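The other protein chains are all here in position, but one chain of the complex has been omitted.
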Amino acid sequence: MRETIQVILIVFLILSAIGVSVTKNLFMAVIVFMGYSSIMAVIWLLLEAPDLSITQAAVGVGVDSILFFLTLKKIHQIKGTEEG
Amino acid sequence: MGNLGVNFYESASVILFGIGFMNLLLQKNLIKKFIGLNIMDTAVFLFLAAKGFVFGGSAPIIVDGITDASYYVNPVPAGLVLTGIVVAVSVTAFSLALVQRLYQHYGSLNMDVIMRKMKEEEH
Amino acid sequence: MEHINWIHNLPFFSIFIAMFAILLTAMFRTAKMAKRIHMTMMCIVVILSAILTYHMAVAPETFTFTMGHYPAPWGNELTAGPLEALMALVFGTVMLLSVMGGWVFIEKDVLQEKQYLYYIMLDAAMGAMLALIYTNDIFTAYVFIEINTLAACALVLAKGTATAMVGATHYLIMGLLGSGLFLFGVSILYSITGHLLLPQIGEAVTVLAASGQYHFALLIATAFLFIALAIKSGLFPFHTWLPVAHPIAIPASSAILSGFVVKGYVIFAIKLMYSVFSVEFMHELGIIDILFVFGVLGMVFGSLSAMRQRKMKKILAYSSVAQIGYIYMGVGLGTEIGLTAACFHMIAHGFTKSMLFLCAGSFVKQCGNIDDMDQMRGIAYKNPVAGIGYTIGAMSMIGIPLLAGFISKLYFATASIFSEGKMAASLLVLGISMILNALYFLPSVMAIWTTKKGMQEAKRANISPWFITSIVLLLCINVGLGVWYQPVIELIEVGLQLLQK
Partner (left out) sequence: MEWRMWLQKIKDWVDGYTVMIDADMYIANRKRREKWDWRSIIDFIYEKDLHKLHNTLCVMCCVAFIGVMLLVVNDLPQYGNVNNPANNEVSVRYVEEGLEETGAVNLVTGMILDYRAFDTFAEANVLFLSVMGVLFLLKTDKKNDDKQQQMVRKKDAEMEAIEQKPIRQIGAKYLTPFILLYGIYIVINGHISPGGGFAGGVIMGGGMIFYATAFGKEKMEQIFTFRSFANISVGSLLTYFVCKSYSFFTGANHVGWEVPKGVAGNILSAGLILPLNICVGLVVACTMYGFYALYTKGDI
């Protein structure tokens, strides 16, 4: 049972990594990257490393995304159009 | 090819490293470059933590006094990755601040456009 | 309190004093206090390293200092030998003199309220450099490489202009790529050897090399480590960030960047090569030959592109790429003499290149921040100290006798004679690159000493006394190294033998 969950999570991980590099829209890329970090937090749990999952959840989803969104706001791209 | 099936965490982390590496090289947009860099870092941490896992081992928190090594997972990679995650965040914050300053002056995130504008300003 | 061996505590003290200076400056947050704290810290560190080097010269030994209560494979460790002590002393003096010479530029270029941040980055670069030299643990080396990248990136963008930002982005992306690869190499190495401390990894690697188990993984892990260190030290194929980042920084930081930040990684590569993967194993893997080839290519292409440049600082940056090629060629020869030549060249290049960058900086400032050789015709008459410094620095790089550069070229020549397969290639390239060195340095020396007919006179430069003292001191050290090189060479040789065991 545990094996299947791990394989599904890894497939989602790789799909979201590819998704980040394919999307034209910056705003969407950051949101998919948030998903990537939360999947990562769950994987740390399955790898029996609870410290890492708390840190990854707080850091990956919490702080990293806030920094990216603020940079996008500063770059007036919050509308998400790919700028030249 | 037997080990690839067993070491599926390591192969996933290698593929993620490749994706992040490709992002870093090919993306024109600076923000996408730094997201690719983040993916590369998390891939290395996944590789390191997966190497510490032991079947049948539980989290390295001692439960009612059992201190026999075979009960627990190897704590060393978990410690290293904890340091690594926070290093990755602080470096991302520094690079995003750099991106903002570049945008303020050059008005674009595309590295080639920035290089061309810089050369024009030089002459 | 039984007998504490104070000599063994010196590496620990110097690293922690450098780190303490960061906190102290962050407490006061004023430019004046920051400068004073930085200068006192640098003097203390240089004195401590001098005592350690003197002790090592008298009674050479390698000692390990376990950080904390737990012995070798469990806790962190610092090792110090004659080579490390000498390098700490050399880099301390290079840093001290370039900051002393660069005060004028720091005050002018960096914003007033942000100068204490600049000094914090200088302390961090020094602390990270000392830790990189002394550490015996590969993961501590990774964290301090990160500190080095952040501090050097902040030094590059100290001027705050847009081109500095572009240079800093180039530097940051290549640097983070390098440290990502380094961490990947460390994790593969950890997964097959199980240790993080260099001597323990060394034992495990010798066992693995003998048994041939995990051979491919070991090959790729060493390849990753050395590619990462090559990227960060600006070896030829990965050098694209160096000519973009170094010329744009202010003279003090570009002197420090190419003076010793770039060389810390080479020293760690030598430590890796000697104490972890023995030289024979490196030969068997073939990594030494690849380093040799990249070094040789770096020497030639660095000099070729330096000849093409119009801007004086760009010439110096490309010449740094060429000299890094020299050092890696010395390392790539694989013999003991090759390494002594490489270490001596690191010392000689550190002193000469920081002097050259300081003089170039004062020339650029004198003719109104336009960095073009055509504008600088006959500027040396108005700025004699920088003129003499630049000329003698160029002579030392070309390899005129009685100067430090000549001795390192001499030792490179002897080293290449004694290396078996690579003698022809290295001697040929050594000759060619010496000519190329002359070809790209002489036009700039000629430009600053000959006035053009139709050009108006350059303004007289206001030179601070500190700038003069630092240039004069660097000159004396250069000539001193050129003449009394014997003790330094002996110390390096003893250090390398001790490092090998």
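As written, the chain order gives the labels A, B and C, with residue 1 at the start of each chain.
By our rule, a contact is a pair of C-beta atoms (placed from the backbone, for glycine too) under 8 Å apart; a residue touches a chain by one contact, two chains touch by 3 or more.
No experiment lies behind these values; they were computed from the predicted model shown.
Seen in the complete assembly, the chain not on display touches A, B, C.
Among C:32, C:108, C:283 or C:308, only C:308 touches the chain that is left out of the view. From the options C:62, C:76, C:206 or C:278, the residue with contact to the unseen chain in the full assembly is C:76. Residues 1-4, 6-11, 14-15, 17-18, 21-22, 25-26, 50-55, 59-62, 67-70, 72, 74-80, 82-83, 85-87, 90-91, 93-94, 96-98, 100-101, 104, 112, 116, 119 are the ones on chain B that touch the missing chain.
The missing chain lies against chain C, touching residues 1-2, 4-5, 8-9, 12, 16, 19-20, 22-23, 26-27, 29, 65-70, 73-76, 113-114, 117-118, 120-121, 124, 127, 131, 137, 139-140, 143-144, 146-147, 150-151, 153-154, 157-158, 188, 190-196, 204, 214-217, 220-221, 305, 308, 310, 373-374, 377, 443, 446-447, 450, 452-453. Residues 49-51, 54-55, 58-59, 62-63, 66-67, 70-71, 74 of chain A touch the missing chain (whole complex, contact as defined above).
In this text, only the chains that are shown with their structure count from here on.
In whole angstrom, the spacing between the mean C-alpha positions of chain B and chain C is 28. We define each chain's centre as the mean of its Cα atoms; on that basis chain A and chain C are separated by 38 Å.
Between the CA-based centres of chain A and chain B the separation comes to 11 Å, rounded to the whole angstrom. By the touch rule above, chain A contacts chain B in their complex via residues 6-7, 10, 13-14, 17-18, 20-21, 26, 29-30, 33, 36-37, 40, 43-44, 47-52, 55-56, 59-60, 63-64, 67-68, 71-72, 74-75, 82-84.
Against chain B, the residues of chain C that register as touching in their complex are 139, 143, 146, 149-150, 153, 157, 162-163, 165-166, 168-169, 172-173, 176-177, 180, 183-184, 187-188, 190-191, 196.
On the chain B side of its complex with chain A, the touching residues are 8-9, 12, 15-16, 19-20, 22-23, 27, 29, 31-32, 35-36, 38-39, 42, 45-46, 49-50, 52-53, 57-61, 73, 77-78, 81-82, 85-86, 89, 92-93, 96, 99-100, 103, 108-110, 113.
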